[in-house]
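For reference, the structure is listed below as structure tokens.
Apart from one protein chain that is not included, each protein chain of the complex appears where it belongs.
Labels A, B and C are assigned to the chains in the order they are written; within every chain, residues are numbered from 1.
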Amino acid sequence: MNVKVQVRYFALLRETTGSEGEKYSFPQGTTILELRTQLGSHRPEVMEILSEARFAVNEDFVDDSYVLADGDFVAVIPPVSGG
Amino acid sequence: MNVKVQVRYFALLRETTGSEGEKYSFPQGTTILELRTQLGSHRPEVMEILSEARFAVNEDFVDDSYVLADGDFVAVIPPVSGG
Amino acid sequence: MGNYFDLTWDRIDSRVTADHVRHEAAGAVVVFEGVVRNHHKGRSVDRLTYEAYEPMAKKKLEEVGAEAIGQWPELTVAIVHRLGDLAIGEAATVVAVSSPHRGNAFDAARYIMDRIKIVVPIWKKEWFSDGTHEWVRPAPQSSP
Partner (left out) sequence: MGNYFDLTWDRIDSRVTADHVRHEAAGAVVVFEGVVRNHHKGRSVDRLTYEAYEPMAKKKLEEVGAEAIGQWPELTVAIVHRLGDLAIGEAATVVAVSSPHRGNAFDAARYIMDRIKIVVPIWKKEWFSDGTHEWVRPAPQSSP
């Protein structure tokens, strides 16, 4: 069985992909590290941004070992510059 | 020849002396240290305040070695508490 | 009155932000305003655009406030961050803190700003006077 996740892009990543986000389906057990790699191979133009980005799931930062759950809302967070 | 100075009191010192200040005449060569001692012997009730006070002449702090000049305006500055 | 955290698309009134933290036991109020300036790294800037992952940004502002109160329990904190297009001189962030004593108020305001720049998902695009624009890549020493 696969897990379905919603991936959301912001700022530079949104503009470079020309997309607010995408829905993906991954095998159960897929981690953020694997997601990071998959997104990069799917969109080579954002590989560098992805390498610097953190990921948030359901509004909290997660690390690369986080295992995706069905229905997760995954935000890709390039280095922030607020304040 | 003597030097005439105006001594000015503020805050606790003004209230304790019941005076805004006094005019004094001292022998030439009198220092702030000597003034401090004289004021204290003249008004024993303010000895302790005087021992903690700094002195300003013509709106600048001076140290105990300052020699009074005729016409000096001498302010006695108890520890400040502004801000 | 009390702790307050908000994102807004309207101009921030720093007086209103500060009023949230005023109370009778607070002897010190420190207000920080991060303002759009007309230059960055030697380049002339015309305006800025701020974009946020809004629900997470709101939540992280609240968390940063809670962290500060954890460190300085007598603190009251208000943080407002602006989104959208900002002209030179407009405030992007206003942080107001109150405390019985000033040392903690200064420490807390600075701590909050440092943390905002790390954990709050908000991004800034600079529109330069030469017609180009760029999403800011933060460097520790480059920020207001």
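Rule of thumb we're sticking to: a contact is a pair of C-beta atoms (placed from the backbone, for glycine too) under 8 Å apart; a residue touches a chain by one contact, two chains touch by 3 or more.
Everything numeric here is computed off the predicted structure, so don't read it as measured data.
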| item | value |
| --- | --- |
| Missing chain: touched chains present in the view | B, C |
| Residues belonging to chain B that touch the chain removed from view | 8, 10-12, 14-15, 56, 59-61, 75, 77-83 |
| Where the unshown chain meets chain C, residue by residue | 14-15, 18, 22, 24-39, 88-89, 98, 100-102, 105-106, 109-110, 113, 141, 143-144 |
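The criterion applied here is as follows: only the chains that are shown with their structure count from here on.
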| item | value |
| --- | --- |
| Distance from chain C to chain B - Cα centre to Cα centre, in angstrom | 49 |
| Rounded Å distance, chain A centre to chain B centre (Cα mean) | 73 |
| Averaged-CA centre spacing for the pair chain C and chain A, given as whole angstrom | 26 |
| Two or more partner chains touched - positions in chain A | none |
